[in-house]
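A single protein chain has been omitted; all remaining protein chains appear in their positions.
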Amino acid sequence: MTLLFAVLGSRKETAIFNTELFVSFITAISYIIMASGVLTITASNGQLVYWSRWLFYIVSCGLLATDIALHKGLPSKKVIEIGLYTGLTMFAGFLASVFLTVEKWWFFALSSIAFIALLVELRRGENTPVMSRILAFVAITWTLFPVVFVLAPTGFGIIDTLTEVVLYGLLDLITKIIFGLYMTTKVKQ
Amino acid sequence: MTLLFAVLGSRKETAIFNTELFVSFITAISYIIMASGVLTITASNGQLVYWSRWLFYIVSCGLLATDIALHKGLPSKKVIEIGLYTGLTMFAGFLASVFLTVEKWWFFALSSIAFIALLVELRRGENTPVMSRILAFVAITWTLFPVVFVLAPTGFGIIDTLTEVVLYGLLDLITKIIFGLYMTTKVKQ
Partner (left out) sequence: MTLLFAVLGSRKETAIFNTELFVSFITAISYIIMASGVLTITASNGQLVYWSRWLFYIVSCGLLATDIALHKGLPSKKVIEIGLYTGLTMFAGFLASVFLTVEKWWFFALSSIAFIALLVELRRGENTPVMSRILAFVAITWTLFPVVFVLAPTGFGIIDTLTEVVLYGLLDLITKIIFGLYMTTKVKQ
């Protein structure tokens, strides 16, 4: 299991450009930790909750969102704001995953509000056809994370932890690694 | 209890402008966590110590202090410095609240030194009458936090946890929400 993630990790490091490389690094660390099985809690239905991923998303998604903002040429005040909204989204998401009581849904609501604010801010300024496609991609794929959250043992427990891990793994692969390669090879030239 | 904070939280979100909105968000999260009763320790006099607030102050007060610094037009190196001093003040404050042994007072001293450095840095540059009033307001109201700290179970335990929570709540209301509304409506136009 760890070996698998290590191979994945080393493969990720071939995405040479800066932001994308950091994101791959941080994603690799996050997966090694999850593979080791520490930093989890057990939900009321007996399933494991891997809450640590949300802390790593603060950095990885924060870097991706500010990278898009920088690429659009938004002023630095807006870039910082977008970074803060992303951090807030993920931090509230972390709290929502770590709380097993009803407070969970307050954090989920706060996270959702911050996420919507993030999307609104990212749409500001001019949007080239390529940028519009990137933003639509981010809006759709990132929205699938809270959907998995609600279905998984962190929410209503409709799907089990294994399915959750696979779904998040696919989403991470798409939104971080493949998206990173796309940004590096197609957009940043 | 949680409901009360949620209502408070949603009301806070009407403070529309950026920094002030973030601060309200983070304060709301901090209060939901405190209302849930986790992240506390019991002082030697049997009273609860809510140490998590100081971690949230790193971000909320850091944003407020850098916002004032930006508004004064200080150079970005100074703004970063002010953010770091604020973070140091609150982080040492967190350590002072979490340690029940004599080390507590070393952290309290470090926090106080960083706080004084913060106030000194914030006074730099030209001060309009409005800015002088803002700085005096910050100097006085923020100084009341360590006063409560010393009186509360985190310090000598002269007042109990309930009184402490009410006093901090009032101070948070004044220094974060009302101050935020003032900055948004009167200063930033």
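Per-chain numbering from 1; labels A and B assigned in written order.
To be clear about the criterion, a residue touches a chain if its C-beta (ideal position, glycine included) is under 8 Å from a C-beta of that chain, and two chains touch if they have at least 3 such contacts.
The structure displayed is predicted, hence computed values, not measured ones.
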item	value
Contact with the hidden chain (one of B:Ala114, B:Ile134 or B:Met183)	B:Ala114
Full-complex contact with the absent chain, from A:Asn18, A:Asn45, A:Thr101 or A:Ser132	A:Asn18
Sole contact to the chain not displayed, among B:Ile26, B:Val49, B:Leu64 or B:Leu88	B:Leu88
Residue numbers in chain B that touch the chain omitted from display	81, 84, 88, 91-92, 95, 99, 101-103, 106-107, 110, 113-114
Missing-partner contacts on chain A, residue numbers	2, 6, 9, 13, 18, 22, 25-26, 28-29, 32-33, 35-36
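In this section, only the chains that are shown with their structure count from here on.
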item	value
Rounded Å distance, chain A centre to chain B centre (Cα mean)	29
